[in-house]
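Some chains have been omitted; the remaining ones sit where they do in the full complex.
Chains: A, B and C, in written order; residue numbering restarts at 1 for each.
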Amino acid sequence: MSQFESFKDVVDQYKVIFFDAFGVLKNSNGLIPGIEKTFAYLKETKKEFYVLTNDASRSPEALAQSYHKLEMYDIVPECIISSGMLAREYLQLKVSHGTVAYLGTEKSAHYIETAGLKTLSIRELDLNDIDEVNALVFLDDEGFDWNTDLNKTVNLLRRRNIPVIVANTDNTYPVSKNQIAIAIGGVAKMIETIVGKQFMRFGKPDAQMFIFAYEHINSYPAVGRKDILMVGDTLHTDILGGNKFGLDTALVLTGNTLADDVEVRVRSTGIIPTYICESAVIEV
Amino acid sequence: MSQFESFKDVVDQYKVIFFDAFGVLKNSNGLIPGIEKTFAYLKETKKEFYVLTNDASRSPEALAQSYHKLEMYDIVPECIISSGMLAREYLQLKVSHGTVAYLGTEKSAHYIETAGLKTLSIRELDLNDIDEVNALVFLDDEGFDWNTDLNKTVNLLRRRNIPVIVANTDNTYPVSKNQIAIAIGGVAKMIETIVGKQFMRFGKPDAQMFIFAYEHINSYPAVGRKDILMVGDTLHTDILGGNKFGLDTALVLTGNTLADDVEVRVRSTGIIPTYICESAVIEV
Amino acid sequence: MSQFESFKDVVDQYKVIFFDAFGVLKNSNGLIPGIEKTFAYLKETKKEFYVLTNDASRSPEALAQSYHKLEMYDIVPECIISSGMLAREYLQLKVSHGTVAYLGTEKSAHYIETAGLKTLSIRELDLNDIDEVNALVFLDDEGFDWNTDLNKTVNLLRRRNIPVIVANTDNTYPVSKNQIAIAIGGVAKMIETIVGKQFMRFGKPDAQMFIFAYEHINSYPAVGRKDILMVGDTLHTDILGGNKFGLDTALVLTGNTLADDVEVRVRSTGIIPTYICESAVIEV
C-alpha cells in the first residue's frame, strides 16, 4: 500500500494530459514497464494527451519513430511538442533571410530547414566568411568538435551581433543507468557566460513551451487550463513550469526524483506539485 | 536630421502596438512631451494599443486614473496589462482557499481580493498563526517595515512551504530625475537567495506577460504576432521579451537607454531591437 | 558509542586550534554545555587557540566581554579574529583621508574610527553633501532604517564611485531556536546586484580571513599550516575556507549541520571535512 496518490484517480479529473518523456514514459532501458496500459486507458476514456520534450535533436516524426520502435504506437508526431518547434517558430517570425549557423547533427538542422532558412553547421563555418550569418542555434551536443567548434562559436559571437537561440534548456541527460552526459543546454550556458550576451532559451520550464502546447491541443480553446494535468519527473522543469502556467501538476517517481528524497526536495526547492504518484502507469 | 528611424514609419507597418509605460509614455516629470499626438494618430488610423507594465502596486483602474490626471484620456483600464493581473490569474487557477499573505500597500492587495481570496498584510501576520497561509505575494515596496517584516517573511518561508509569487520583476524604479528606489522585485530576489527556494516571477521579459497581452487584444486571434510591435525603453525587459515572443520591437531613447550609448549596449548585451527611434512621439 | 571521531583525539594532533564561534562555542541559548572543559584542556596542554568570526558588529573587546558574561574567561580580545578587523586593515591601507560612510550601529563604527578615519552613519548622510565620502562599509544590520537608508545607499553609489567593503559575509544569523534574521551580508548582496558594482567581502570562507589569523598567532611562523586545525559547524564558510587555505578541518554537529544529514550535505556540496565530531566538547 502506498502513501502516494493513484495516478488513475488523478487522471480521471482532467480532460487533457501533458507528459514529459524521459523519466515518465521511458528511461535508458526502454519504456517504463506497463506505460502502454496508460495510453490504452487514455484512448478508452477519450482523453487527449501531448508529450512535451526539451529535445531538439530530432524532428517530431523521428521522435515518434523512436516510440514505435519500442512498440508504442499511440505516440504520433501530432502529439509531440518539442523545444525545437519553438526555436523554429522564433526563426520563422524573426529571421527572414540569410544563413542560420547551428551546433548539432544534420538531423537536428531539420528545425531550421523547415523554417525555410539556409543552414550552416558550425563545423563548416569559416570565420572569414560570416557576413551572411544572421542567427545561431544550439540544437544538439553531437555533430561538432567540442574544442575547435566551441572556440569558433565564441569568436563568431564576438564579431557578429546576432540572436542566439538555445533549443534545449537541460544541462544533462542520462545515457545509461549510471551515466549521464552534458546536454547542449549546459554547453550553451558556458558560452553565454563567456561572451556575456543574452541568449534566448526555449523549453520547459519556460511559459512559452506550455502556451505552445496549449495552443496546439485539438480542443483549444474549449478546454481551460483547469482541465489540463502536467505529468513529470523533474521539479525544476516539468513541475515549476506547469505550476507557473496555472496547470495542476503530478510528480512521478520513475526518473530524476526518487521516493526516498521527494519530501526533502519539495521542501528545499519550494516547488510544490499538486500530486505525487509512484509512476504514470495505470493498472487496469 | 536623425540617424534613427521615424516612429511613424515604423508604426505604419503594424496593426497593434504594445507600449511600455515608464520611459516611453511618461517619466518622473509627467508625460513625455507630445506623446498625446501619438495616441491621436493611433485613434485616427484605427490601430489597437496596450500598455504592458511591471507594476502591481495599483489596479488597472487606478493606473488609468494616473494618466487621466495628466490629461491623457486615451489610456483606459481595458488597455492596461499589468504584472499584477498575471499574479491574480495564477492565484485564481492554483490557490483555491485559505489566506494569501502579501508585501505591499492595501491598494496593491486589490489583485488578491479580486481573485476571491482572503488577504493578510505581512505587517499583520503573526508567526504563531500561519497554518492558513497558503501563498505569499510580493506586490509593492511600500506598506510594510523593511526590517521587521522582511525578517518575518524569511521565517514564514522556513516554516510554511507555500508558493511565492513576485508580481513585479524590476529591481529599481525612478523617483525623480536623479534618484531611484529599490523595487519590490529587487527585495524579492534577496529573500529568494536567503531562503533558497524558487519564487515565481510575473512580468516582462517573461513570455507569459506577452501571451497574456496577446490573448487580451480585441482582434485576437485574427491578428498574428507579425502584426504586433512592442515599444520600450529597456533592452532587458521590453526588447528581450518582445523578441523572444516573436514580435518586432522598437527601442525608444526617452528612458533607460540613451542615444549616446545605445550602440554599445545593443552590442554588449546581444539584445537587438528591430528598430531604434528617438521617441514614441509621432509628429503630425 | 558514536560513529563520529573523538574531538580530543583530533585536537591532540595539532598545536593551534581555530574555532568558529556560533554553533561551535555558543548558540542562541548561551554556551554549548561543557565547552569550558575544552578550554581547560587547551590550557593544560598549552595549545594556542583563536576564534574566527564573521562579526563586525562589535570590537574584539566587546566580543570577549560577551563570553565573560557567560562565565567563559579564557576567550580574551587577543584571541579573537573578526571580519571587522580585516575591514579596518583595508581602510588603513587604502583609504587615507575623508569620511567613511557605514551601515551599522555606532558600536560597529569602532572598526572605522580605530583606522583613524572620520565616520558617518548612513542615517546622517545627506545626498547633497557626499563629495567627502571616500568609502562605504557594511558593518551591522542594525542602526539604520532599512527602507529609507538602503535607498539612500543605492543613490550614493550611483553618484560616487568609491570602494565598498562588506565586513560580514553571512546571509543570516540565528536569533532564537526557531528564528533567524537577515544579516548585513545578505543586505549587501542585494545592493550589489542592484548597483551592478563589485563589492569587497571580508570574512570566512575567504582566504584573507585565514591568512590574517595565521599571521596573528603567537608562534608564527614557527607553526606551519599542517599544525593548525579549523573547527566549525558550517560547510560553506568554516570548512571550505579552512580546506582551501590548506588546513585540516573538523566539522562539529552542534550548529548549522545536523547529524541526520551531514552525510548528504558533504556529498552534495563536495566540501569534505578532514574529521566529523559530535561537538567541540572535550570530556576529561
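Following the convention adopted for this analysis, contacts are C-beta pairs under 8 Å (C-beta built on N, C-alpha and C of every residue); 3 or more make two chains touch, one makes a residue touch a chain.
What you see is a predicted model, and the numbers here were worked out from it, not measured in a lab.
Participant: Counting all identical protein chains, and not just the 3 shown, how many does the complete complex contain?
Facilitator: 4
The criterion applied here is as follows: only the chains that are shown with their structure count from here on.
Participant: If you average the CA coordinates per chain, which chain's centre is most distant from that of subunit C?
Facilitator: A
Participant: If you average the Cα atoms of subunit B and of subunit C to get two centres, how far apart are those centres in Å?
Facilitator: 40
Participant: Averaging only over C-alpha atoms, locate the centres of subunit A and subunit C and give their separation in whole Å.
Facilitator: 44
Participant: Taking each residue of subunit C in turn, which ones touch at least two of the other chains?
Facilitator: none
Participant: Show me the residue ranges of subunit B that touch subunit A in the complex, using the header's touch definition.
Facilitator: So the residues of subunit B in touch with subunit A come to 89-90, 93-94, 157, 161-164, 195-200, 206-208, 211, 225-226, 236, 240, 243-248, 266-272.
Participant: Name, in rising order, each residue of subunit B that touches subunit C in their complex.
Facilitator: Listed in rising order, the residues are 127, 141, 145-147, 150-151, 154-155, 158-159, 171-172, 178-182, 186-187, 189-190, 193-194.
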